[in-house]
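For this view, one protein chain was removed and the others were kept in their places.
Moving on to chain A:
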Amino acid sequence: MKVLVAVKRVIDYNVKVRVKPDNTGVDLANVKMAMNPFCEIAVEEAVRLKEKGVASEIVVVSIGPKASQEQIRTALALGADRGIHVETDEEVQSLEAAKLLKAVVEKEEPKLVILGKQSIDSDNNQTGQMLAALTGMGQGTFASEVVVEGDKVNVTREVDGGLMTVALNLPAVVTTDLRLNEPRYASLPNIMKAKKKPLDNMSPADLGVDIAPRLSTLKVEAPASRQAGVKVADVAELVDKLKNEAKVI
C-alpha cells in the first residue's frame, strides 16, 4: 500500500526562540531550521512499514518555501521514495494546510497518511485531524503504536488517562506521538541517493486551494519571565521556606 507522509520545516528544537523587538513574530533570520521532530517520527514509521513489507511506496509532501526541499530530501534519504513540494512563501495555517494535503491525497490515493501530531512552532495540533475530516477518513491521533491488519489499522493512542486503542478503516490518518519510534539518522550514501529521487513541485494554485489565512496575529510577545529564586542549604531549610515563607504546604 501507498503511504503519504507530511513533513514541515520548522525552527530546530534546540534553538532558543527570540521574539522580535517589534512584536510581529519570532526571529527566524539565520536560525537553524530542521524537520519538525514529530514529522521525523512519521517518516520513520512509514519506513518501518516499508521494511515490514506493509508499505510499498512512501510519498513525502511538504508545504512551504523553497527551502522546505531540504526537509523533503532528508525524508528521501531516510527511505521515502519520492517527494512533492507545495511551494509557497505565504503563511499557511492548519486549515489551509489540510486543504492542500486533501488535494494531494485525492491525486495520490494513499491508504495511510502519517503526520506529526503537532509542529513545534505553532503548537496547533490540528492539521491531521482536519485532513481526516475533509477527506472523510478515520484518525488515530497521538499514536504510540500502529499495526496494519488487512483493511484496518489499529492505532494505540497516548491519551490523558493512559493508552487507548482504536481500529480504523483504511484509508486513515495517523498522527505521531513521541514514543511511536526512535527515528534513525540518514547515512551518507542514502543522502547522496536521495538527491536523485523524484521531487515534484507545485503551487497552492495548481492544487486549486485558497490559502488566505483566517487568523491574524496581532502581536507576539515574550512570556512573563520567572526570576530565579534562592538556593537553600538543605532539606530542613527548604521545608521551612515552603511552610513559613511561601506557605504552600
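By definition in this document, a contact is a pair of C-beta atoms (placed from the backbone, for glycine too) under 8 Å apart; a residue touches a chain by one contact, two chains touch by 3 or more; residues count from 1.
Assume contacts and distances are computed from a predicted model.
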item	value
Identity of the absent chain, which is to be given by its UniProt protein name, from "Electron transfer flavoprotein subunit alpha", "Zinc finger protein", "Sulfate transport system permease protein CysW" or "ABC transporter ATP-binding protein"	"Electron transfer flavoprotein subunit alpha"
Touch criterion as defined above, residue of A:Asp22, A:Asp89, A:Glu109 or A:Glu221 at the omitted chain	A:Glu221
Touch with the omitted chain, as defined above, among A:Leu95, A:Ile114, A:Ala186 or A:Val209	A:Leu95
Touch residues of chain A, complete complex, unshown partner	11, 13, 16-17, 19, 26, 93-95, 98, 117-118, 120-134, 136-142, 144, 154, 157-169, 172, 177-179, 213-223, 226, 228-232, 234-236, 238-239, 241-243, 246, 248-249
